[in-house]
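So the structure is just underneath, and the comments pick up after that.
Apart from one protein chain that is not included, each protein chain of the complex appears where it belongs.
Now for subunit A:
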């Protein structure tokens, strides 16, 4: 077994309105920053032990499918690193 950290990033699908990001963008603009757009995402760092990188990835993807992301509104990606 090897120790891994799986990083799951969950973001809204393209085209799904993100009012919190829009509000944050407006606040940045009030502070005088210039920007075109802002997107927010949730990032989960999962420490786990698995037989291989592939097995760690599979488990983290399962976590994303079943809880961390809502497939109706979210896309997600998973990165796996040894730790």
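In this section, a contact is a pair of C-beta atoms (placed from the backbone, for glycine too) under 8 Å apart; a residue touches a chain by one contact, two chains touch by 3 or more; residues count from 1.
Please note the rule applied: contacts and distances are computed from a predicted model.
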Hidden chain of the complex, named as in its UniProt record, picked from "Branched-chain amino acid transport", "Phosphoribosylformylglycinamidine synthase subunit PurQ", "DNA binding protein" or "ABC transporter permease": "Phosphoribosylformylglycinamidine synthase subunit PurQ"
Hidden partner chain, residues of subunit A it touches: 16-20, 22-23, 66-68, 70, 72-73
